[in-house]
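Note that one protein chain of the assembly has been removed; the remaining protein chains are unaltered in position.
Presenting subunit A:
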Amino acid sequence: MKVRVLSRNPDDYVRETKHDIQRVPRNYDPSLHPFEVSREYTRALNATKLERVFAKPFLASLDGHRDGVNCLAKHTRSLSTLLSGSCDGEVKVWNLTKHECVRTLQAHGGFVRGMVVRYCGNSFFTIGDDKTIKQWKMEAPGYGEEEEPLNTILGKTVFTGLDHHQKKGVFATCGQQVDIWDEQRSTPIRSFTWGVDSFSSVRFNPVETELLGSCASDRSIVLYDMRESTPLKKVIMTMRTNTLCWNPMEAYCFTCANEDYNLYTYDMRHLEKPIKVHMDHVSAVLDVDYSPTGQEFVSASFDKTIRIFSKDDGHSREVYHTKRMQHVICIKWSADNKYILSGSDEMNIRLWKANAAEKLGVMAPREREAVNYSQKLKEKFQHHPQIRRIARHRHLPKNIYHQKNELRIMKEARRRKEMNVRKHSRPGSVPVVSEKEKHVDLPCLLNKSHRSQKMSAPRGPRGGPGPAAAAAAAPSAAGAMPEMPDLSHLTEEERKIILGVMERQKKEEAKEQSMLNVGREPAVPPPCSTLPLYRCRSEQFQHRGAVRSEDLLFKVERSDSAINAS
């Protein structure tokens, strides 16, 4: 009798060194694993839970400023260095690894409005309320030396924003106009104006380095090319944009932080409407910064929270807040894509993790693999209700939570109203305006009827539609049609009434137009843009109760730089 005996090659199962993992032979035949989905589901659920358990984003708070932190600047060459400027004109240089301030200098009288590190990392520029641009050395002065700027330029007006070119010795400031400066000269090499006299921020495009974008107080975003003598294009939104940030990996995309609680991502070639509207904040968004990978951005808001958005998502993936953090004024995403830095009103700079549950430091390869696997599992099962529920759960402070609910209700009501109006008017007379189109005020590009509707509609998400506006909505929409509507089916009387209404409408419009024309002559920003804004801000202050007078002053200045500049 012949018996076949198993003979195995130990190469197949014996590990070469004891540091290797024991090889476990497996049979991957799917028929042998009937419960793979349910097992993976359980794993995904556990991974999601653990992620939430380990989500501790807050790392450190850097205190030392004696006034609110007004601007932050990343060092271009060193990850561990951070610069911050406060509302009392003080600039501090921080060592992030040690969580300590390494240098303090009194840069300006009044606010430090903007700050930027030169691309080489050897010096940095500051601008302040004292109408000066100062260039400082990055190293602290030696013993016995005085803290003196390398270079000081005295401007004619207050500068409000500053940015440096990516590769050349050129920087841009904004104030009453957008100026391009050569570092070697004391006068701007180029100045751009386009009907507005106060800009809040200017940013160079980091990829297409000759392009710039700026936000103006007339609710517009203006694009420039450094090489051209004229601005390129302008888009006017329903509310003012505070800052904008270019995507460092996508040359033509930028995101702007708006007063209407939203952020908008634009393709600079198609300014008619934004690519994406990012909502979730419950108060004005004050600052925005892209992650260096260009996949996400972080925004700082007046509602005392920081939110992280994916560039393709309409809603935030993360919200950070602490009990003591007040209005977040400036925000930066660190250059290694790991941390977020926020400067807020209550004089502190906070260091956060960009991924709340991420483990810091070096990971072993197996650990890394495990993390990758659980990440993929979470992605795979993200649509399952239980997992989604856990993954999406975030704690919000009470007031923000209520505000959010309130906003949601208001939005819903408005939507319902619009739907009703559409239902009860002639088909096609009340067009559907998408959310993206709603926030862009482009009279020339939009249909006239849209515009009139928009003009009559109240601005600002807080202000509910007034009764007059609501009453006017339907007829105005009907009447403002460019060509004469078909009235043949009506009786004589009805026709007369309608014609009369239309006549009146036209007159009103003409009057409005003339008013606008007259209003444009003096250099006063359009009343409709800033006033509700201002009101809205002050309302918030009342809500907050006791606020420092300085704070109020600052806020007012910030919200309406037109007043400030004059």
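What we mean here is this: a contact is a pair of C-beta atoms (placed from the backbone, for glycine too) under 8 Å apart; a residue touches a chain by one contact, two chains touch by 3 or more; residues count from 1.
Rule of thumb we're sticking to: contacts and distances are computed from a predicted model.
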Listed names "U3 small nucleolar RNA-associated protein 14", "Basic helix-loop-helix (BHLH) DNA-binding superfamily protein", "Sorting nexin 4" or "Cullin family profile domain-containing protein", matching UniProt entry of the absent chain: "U3 small nucleolar RNA-associated protein 14"
Contacting the left-out chain in the complete assembly, out of A:Lys56, A:Lys137, A:Lys233 or A:Arg392: A:Lys233
Option touching the unshown chain, where A:Gly175, A:Pro206 or A:Gly343 are the choices: A:Pro206
Sites on subunit A contacted by the missing partner chain, in the whole complex: 1-11, 13-14, 16-19, 26, 28, 30, 33, 36-37, 39-41, 43, 76-77, 79, 166, 193-197, 206-208, 211, 218, 223, 225, 228-234, 236, 248-252, 268-269, 292-295, 335-338, 362, 369, 372-373, 375-377, 380-381, 383-386, 442-445, 520-523, 526
